[in-house]
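With one protein chain held back, the other chains of the complex are shown just where they sit.
Every chain is named by a letter (A and B) in the order it is written, and numbering of its residues begins at 1.
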Amino acid sequence: MSVDILVVAEQRDGVLNRSTLEAVVAGQELGKQLGKEVALVALGKGISSLAEELTSKGVKEVLTVDDDKLSDYTPDGYAGALQQVIAAENPAYVLFSHTYTVRDYAPKLAMKLERPLVSDCVRYKMDGNALVFVRQVFQGKIDADFTFEGDGPHLVSFQVGAFNADNLETSGAAGAVRNLSLSMDNVEIRTKVLDVFEGVKQEVDLSKADRIVSVGRGVKKSENIEMMKDLAAALGAEMGASRPVCDDGWLPLDRQVGSSGQTVAPKLYFAVGISGAIQHIVGMKNSGTIVAINKDPHAPIFDIADYGIVADLFEVIPEVISALKES
Amino acid sequence: MPEQLSFCKSLFAGAIEQEIVFPYPRIDAEEEENLSMILDSLRQFAKDHVNSSEIDRSGEIPKEILGGLAELGVFGMSIPEEYGGYGFSSTAYNRVFEEMAAIDASLAVTMGGHQSIGLKALLLHGSEEQKKRYLPKLASGEWFAAFALTEPGAGSDAAGIQTTAVKDESSGDYILNGNKIWITNGGFADFFTVFAKTPMGDGGEMKISAFAVTRDMEGVASGKEEEKLGIHGSSTTELTFDNVRVPASNLIGPLGKGFKVAMEVLNSGRLGLAAACAGGTKKLTALSVDHAMNRKQFNTPIANFEMIQGKISDMVVDAFVVESMVYLTTGLIDRGDVDYSLESAICKVYGSEAAWRTVSEAMQIAGGLGYSAEYPYEQALRDVRINLIFEGTNEVLRAFIALAGMQEHGEYLKKVGKALQNPLADLGVLTDYTLGRIKSRVSTNRLEDVHSALSEQTGKFEEYAKELHVAVEKVLTKYRKDVIHQEFLLQRISDMVIDLFAMVSVITRLDSMLKEKGEDNVQRELTICQTFCEDAWRRIRRNSRQIENNIDASRKKIAESTCETGGYDLDLIG
Partner (left out) sequence: MKIIVCMKQVPVQDSLLKITDDSRWVQEAELNYEINESDHYALETALLLKEEHGGEVVILTMGPRRVKEAIKQGLAKGADRALHINNESFTTLDIFINAKLLAAAIQQEEADLVLTGLQTDDYGFGQTGVILAEKLGLPHASIVMEILKQDGSIKVKREMESGWFQSVELPLPALLTIQSGISQIRYATIKGIMMAKKKEIKELSLSDLGLAEGDVDDSTSSLKFHKLYVPEKTKQAELLEGDPKDVAAQLVHKLKNEAKVF
């Protein structure tokens, strides 16, 4: 028995990373196009209940590798195990969600298999019979098309948020769990995991905020943050920020929105002086109403905003504040 | 003094010394590469650490900024490597200085007070021992330098200083007494180049000498910080010397030759100021363009309105001209055998006035916002204004440009008699009355082999260079030694020379660019050059015509009568 489309599940302490489901959605859609079935593979130690949970995620099979060497995530362990799984199952496609963990081991796996990985794809499309994978280059400004030639396994990782986990099809029969017993003896784990911990204690839970005013590099210097705080006050909003603003210490780290900060979905999101780098967008694109204020009319933020103002934010924001106060 | 070439002085005599200004000077590729890296570093540093409006508000440059800049090494750029510096050419030094001015005016003034003038006398005339003693500390930024010439009774008239340094025969030390005012870096500098009068021989004749004075000498004190219109972050104070004991070994240059030292320092210092003006002009142009493109009125960016376009064009042309003049002149300094005193004065006058025009128009483009203290324009306006005043007011420099040029006009010197051989003696700060004669050369009144795309501009330059010569002859013939009092005319003549030097600066820059890159690749620059030259020759023609046909007498009368009545007393109502 073998699988067609293999999706690699990501878990920590037996808890599934939600972006895995996005990759399953990608697998399901791809499977429909190609007439292929989807299987999940989960790695870890003592993950039987996770495996059980996964059977209901609209996949034909759930493969598990349960081994002491996989109790903590290490690139050696994951790449070593997956190399064997892929060799044994010979799937046409191996799909990942492009998480920080996948970034850490998937290229290594690719090298071991000598199969290229097309990483961080935002979508796929059919061009005739050819399956085209689209990924962004130049920080999201340009798209690039890639295809695979020849037989698989072909390795693809999808950007977090590229597929919507809500579209998961779970109507079919539950998948079967299949435990794989691999020989992990030859897999040498060179990195020793000492600790996994939450960095800054998140003082602010932005994910619960109704309104957020987020600021980016466009505010230029720290003293301009005050004006943005006034805007937030006028809106009754929490302050958020893009990474550079937090790196520079203009706002504390727990205000950071995006892939390395918090993921938010408020009713109203003001993006002020934020160009819309993908790392930021993934953290806020599910917001209800998005307002973008930026000087650069080509800023990608305008592609996801509902209302855009192309202007000098230092001219506009004071007017917005007073208009808000008046109303 | 050895005979030296001088482009502008030769113009007075009707000669175009093309070889001095053609081809446009370039620094070598390696220095240029270093320079571009240094500018990158400086910009990055400024972006991360320098908040110009905060400097303006707080009235001081944070220590960390000066420390950071010291670490970058900018305080020792012009100091030779053997004394802990980096031995930059004048071109490279001034280019970095230009960038500092674009970052923050106070920073540039501090840097200029230190390096353009504060330690310059030491560089030019210091003894080996003095250089070894002081320059390494000054290069590292551990010490800052200041230039102490101006006194309460001696501003533009620097020859009139009262500070004295009298030799104490028993110890051999000089005893320094007096007050200096408006001293940049006066509040915190550790090293001062101080100019004082010393008795010469038995006759008791007092002549100016330069001394290296340090903060740790007893009797040196700074007054309180001046409250100024702009450049708030720079330190400007009074300095007092109360029986300060200065060792004889601290005399910079020969005894009694201090005035010449001061003039030399200022000749090169002025150029830094002009470079700073180029930096300010460029920065303001960028601000204005940004605003004009983003600000919409009547549903269109105001950059689409011709009155705004006219202003932007003027700014760009001015920036291009100042840049062309300044780096032509630094090139003259770097080649070493040219008298550049007139050229650097011209750069200072043109550069400071261009920056002033630019800041005024930038504020105008920004409209009401421009007047608000929340925007950078009003600070820029306050900061830029000083440039028309310090290191020689533009009025005194104009007189200098005209008179020093005429003094070199050899043939006429003889005719107008001995008085004019030293016409500058009364002019104080600007005057270097030991100027050497210009080297006589086989000169032409043509510019040869200039790229054909510039033939019209070249023709106009030649034509109006001749006009200048004719005007100078007229004025000298008519007024002879009294010419020094004909300031309306001196102003016109200097304005003619300023425009001629500006023209030749852009022509030679363009000529070199055209020959290197081809006409198709320098179209924007060519348009700027054509635009400027067209304006310039018309101004020269007007000035030339007004030498004889003018309303000077009326203006003089109005001024004199108003001075008599003590102000405007012609009220229409009430």
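In this section, a contact is a pair of C-beta atoms (placed from the backbone, for glycine too) under 8 Å apart; a residue touches a chain by one contact, two chains touch by 3 or more.
This structure is a prediction, so every number in the text was calculated from the model and none was measured.
The omitted chain makes contact with just one of the residues A:L34, A:L180, A:I225 or A:L324: A:L324. In the complete assembly, the contact with the undisplayed chain comes from A:V132, out of A:L34, A:V132 or A:A265. Residues of chain B in contact with the chain left out of this view: 30, 33-34, 37-38, 40-42, 44-45, 48, 68, 71-74, 76-77, 86, 296-297, 299.
In the full complex, the hidden chain is touched by chain A at residues 73-76, 79, 99-101, 103-108, 110-112, 114-120, 132, 136-139, 141-150, 154, 190-200, 202, 211, 243-244, 247, 253-254, 259-263, 267-268, 288-292, 296, 302-311, 315-316, 318-320, 322-324, 327.
Everything that follows uses one rule, which is that only the chains that are shown with their structure count from here on.
The geometric centre of chain A is 59 Å away from that of chain B, both derived from CA atoms.
Those residues of chain B that touch chain A in the shared complex are 51, 54, 290-291, 294-295, 369, 374.
For chain A in complex with chain B, the residues that touch the partner chain are 221, 223, 295, 310-312, 314-315.
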